[in-house]
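Only one protein chain is missing; all other protein chains are in place.
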Amino acid sequence: ADKVTLLLDWFINPDHGPLIIAQQKGYFAEQDLEVEMQEPADPSMPPKLVAAGKADMAVSYQPQLHVQVDQGLPLTRVGTLVATPLNSLVVLESSGIESVKDLEGKKVGYSVGGFEDTLLKAMLGQQNLTLEDVELVNVNWSLSPSLIAGKVDAVIGAFRNFELNQLDIEGHPARAFYVEEQGVPAYDELVLVVNNAERENPKYGRFMTALEKATQYIVNHPDEAWESFKGYKKDLDSELNRRAWADTLSRFALRPAALDEARYQRVGAFMQAQGLTKTNPDVASYAIAPK
Amino acid sequence: MSVLRGLGVAAGLCAIWQLLVWVTAAPKFILPGPLLVLDALGSNSGLLLEHAGVTLAEILLGLLFGVLLGLGSALTLIWFRRLRPWLLPVLVVSQSIPVFALAPVLMLWLGYGMASKVAMATLIIYFPVTAACYDGLRHTSSGWLELARTLGADRRSLLLQIRLPAALPALGSGLRVAASVAPIGAVVGEWVGSSTGLGYLMLHANARMQVDLMFAALLVLAVMAVGLYFLIDRLLKRLMPWQPETLFDNDNDKESLA
Amino acid sequence: MSVLRGLGVAAGLCAIWQLLVWVTAAPKFILPGPLLVLDALGSNSGLLLEHAGVTLAEILLGLLFGVLLGLGSALTLIWFRRLRPWLLPVLVVSQSIPVFALAPVLMLWLGYGMASKVAMATLIIYFPVTAACYDGLRHTSSGWLELARTLGADRRSLLLQIRLPAALPALGSGLRVAASVAPIGAVVGEWVGSSTGLGYLMLHANARMQVDLMFAALLVLAVMAVGLYFLIDRLLKRLMPWQPETLFDNDNDKESLA
Amino acid sequence: MPAVCIRNASLAWQGRSLFSDLDLDLPAGQWTCLLGQSGVGKSSLLRLLAGLTEGMQARARIETDDGRPLTGRIAWMAQQDLLLPWLCVLDNVLLGPRLRQGRPACEQREQARYLLSQVGLSGLEARFPAALSGGQRQRVALARMLMEDKPLVLMDEPFSALDAVTRLRLQDLAAHLLADRTVLLITHDPLEALRLGHRVLVLQGHPARLTDPIVPAGATPRAVDQPQVLALQGQLLRQLTEAPA
Partner (left out) sequence: MPAVCIRNASLAWQGRSLFSDLDLDLPAGQWTCLLGQSGVGKSSLLRLLAGLTEGMQARARIETDDGRPLTGRIAWMAQQDLLLPWLCVLDNVLLGPRLRQGRPACEQREQARYLLSQVGLSGLEARFPAALSGGQRQRVALARMLMEDKPLVLMDEPFSALDAVTRLRLQDLAAHLLADRTVLLITHDPLEALRLGHRVLVLQGHPARLTDPIVPAGATPRAVDQPQVLALQGQLLRQLTEAPA
């Protein structure tokens, strides 16, 4: 069997559903793959390790991929896990913030992903506001708590399938503003990247086949899939995960291998316009649809 | 310290904790009360124990290597005087780099396994131990050294029988500080990358807002650290019979002059 | 230490660094070479300076409070012997909690401003300082204390003129360790929540894969820490004229016996 | 100057008793010299008087003829010099004033300088103790004790590290400066005891007892070649050798 060491972007959560199901249901094994998953706590690490050849594959984010490629990391996207943005701007329902415009003069917390201030800038730009009109605070791992505790009025970088549910469970229902509705081009939240040198390796094609099968299973049998998912590891069975699972179902890429070059080009152009990257290279140089 | 007094102190701390919760009216996702945490401790005991084992192993190994390395460096500094003006600044500089900023580099070299966490713990206790050992070894009364020299002591016995015992109190201080910072190293290592250990568990619980579980892990960590500290204190007391006073020795405490 | 030697050491370190890069063939997004980092340093000097100022302020304030608190606690322990068996375990326990596990809680209490970072730095150096002070103050030769008592010394002058000077070497060790861990506290504080400071900058640069900038920030931090360390070393030397040997004093070094 | 009586003194270190039921009188304004074998308990007795009983099991009734307690009225010179390494010689001599009032007054500094010159250490005021010879250290400790103007003076082998000439000079100095004080002086030198003491006692045996005092006639300091002193020296040496080793 071909070994694949896969670094996730964060602890295992419903976003990783297809990967877990493929593992649980034996779809990877079917493809003669032996997949080993690692959970890091710092999402910026996995792509670096893959670029350095220390792991085969990493879960990363499309916007970050553009930055990484721009910085010279030899990475190639070979698949998509979550095909829409998850990132969103979240405010408490009780905050009285009805639109992005109301953010003027407010405090916005974010978890440094490298991209959040840009998202906010684009969103504010639609309302003819700039970053100067809000106060940005890095709150790192405390998005929900800082919001509940009233230390910030809004947070950017919250995942719509996760933080919204979390806040609701804590008794603080919240509202999300979706980035792709506020002037940011739609992108793939979670992508799978490999080292450039390995991009042609046929095992990644087989990997995507297994993933596709797993996604189909999830969509067809959401409840059985949940059962299977929560059985993967002891502490996965929680109220939060159950709710997040339901909200994530519709966001998994149905065709993980498929690549929409135009969409990547669009996001690349956006990144360049925002000054996050210097160039917008040819998509084929950093993204392929594996065979 | 008697077990009874230990329990008393623990109970007192819990009371203060509960009071803090009441006074600050901290919501439970920020600071859960002791009862909640004890509850989480009970219902997750298996999980906690499993992760605690890993962390403990990392801490102990880190302590071992850190102390050996620190002692070795201090000895090098003592023995090779010529090297001193060059090595010391290097040491200070190396210390001034926050170890966990280097964590990614360590991960890259040592992988996601235990090695990188042990390395983190080692690095983080390396400097305090080195500094304490070096300071202790350096300040040996010159009379003893001269005497030993006329008695025909070679370097080795000079070190083992004069410098080391004379430095023991200082080494003890260093070791105590080391014991109390080693857990930090291990936990930070786990934060940066791992899938086991109390640090992992804490981060994980924190991300899910299972703050009670996070504090339960913290509690286990604290208990481990305290245990380690007392163990080392005991050990030092054994090693220094001529100096009856260690940190928790109050029964035959010699000084009441102050 | 002469400026020349300092430069020599710096150059040597850069050479080792560069060598490390070559030997491990570490890609530049994990460990950039010194030239790249110096380049980033040059082109971002304004930015770095601005953030460095904030961090420096946090470190200095943290040091100040930490040392005051630590000294105060040590004195309390020395003076109120009855409290000792109860206070000491509390101290050890408090230390064994990784401060930065509490960082999120601190942020939520003290806000994302400077106060929470100062608190972090304070907390992180509190225990080493307390332990060193307490150990130092406790081991005053009993002969001196007795003499002072017959000379009619009150508590205050006993402390200021006998215990403190006698403890200075130990305090010095504690202070040096404190100076080298205080930056860790500030930076971790900034990681957990902030909008300025070198830690913030590092986090940002890391997320954007500007690893050269991250290392440049690291470099600035290291330089600051080294500067602080030497400053304290100088200060201690001033305070202890009867003990000519401080860490970097080699010219009139008294011992060559080992 | 008070007369001091110690009644029923008993003293033990870690359960090993040195003496019990010991009585000692220090007549007012007189010098009492105490001799005795090494390890018999002289220094311990001095500590008991000075109230430094930390670590020992001690019990005694200490009475003064003026009825006031001794606290704060004692100057103690220990067997070790106990110089503070971080203070220069002058400041070590001024330790008492420094401890009591922080900053020594001008005339105290003058007095310290004067005492230093008297003990033969002029010009060494600014040195640290580490740069002194053994006898020089002892002389600094002596000067420090002489700075204290206390009615009861306890000295533990104050001249043991000094050469014969310096020793004689400093004996004269001490006898002069402490002429009207109640003094208890421990020494191993019979001649010194007979030269300086109004009463000379020997502590000996196990449990230790005090011999009957030898009371040389005449004003102190006596000349050592007086026939009386030489005769008493013989008696004293006999007393000293009497006790079983």
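By written order: A, B, C and D. Residues from 1 in each chain.
As a working rule, a contact is a pair of C-beta atoms (placed from the backbone, for glycine too) under 8 Å apart; a residue touches a chain by one contact, two chains touch by 3 or more.
Predicted model, so just to flag it, every value in this text is computed and none were measured.
*Asks:* Using the document's definition of touch, tell me which of D:106, D:126, D:165 or D:223 contacts the absent chain.
*Replies:* If we include the chain that is not displayed, D:165 is the one touching it.
*Asks:* From the list B:14, B:105 or B:240, which touches the chain that is not on show?
*Replies:* B:240
*Asks:* Identify the residues of chain B touching the omitted chain, counting contacts across the whole complex.
*Replies:* Listed in rising order, the touching residues are 142-144, 146-154, 157-158, 161-162, 165-166, 168, 240-243.
*Asks:* In the full complex, which residues of chain D touch the absent chain?
*Replies:* 13-14, 35-39, 43-44, 79-80, 120, 131-136, 138-139, 157, 160-167, 169, 188-190, 237, 240-241, 245
Simple rule for what comes next: only the chains that are shown with their structure count from here on.
*Asks:* Counting only Cα atoms for the centres, state how far chain B is from chain C in Å.
*Replies:* That gives a centre separation of 16 Å.
*Asks:* Report, in whole Å, the distance between the mean C-alpha point of chain C and the mean C-alpha point of chain D.
*Replies:* 48
*Asks:* Residues of chain C touching 2+ other chains?
*Replies:* Correct list: 26, 30, 104, 108, 142, 146, 149, 158, 206.
*Asks:* Where in chain D do residues touch at least two different other chains?
*Replies:* 54
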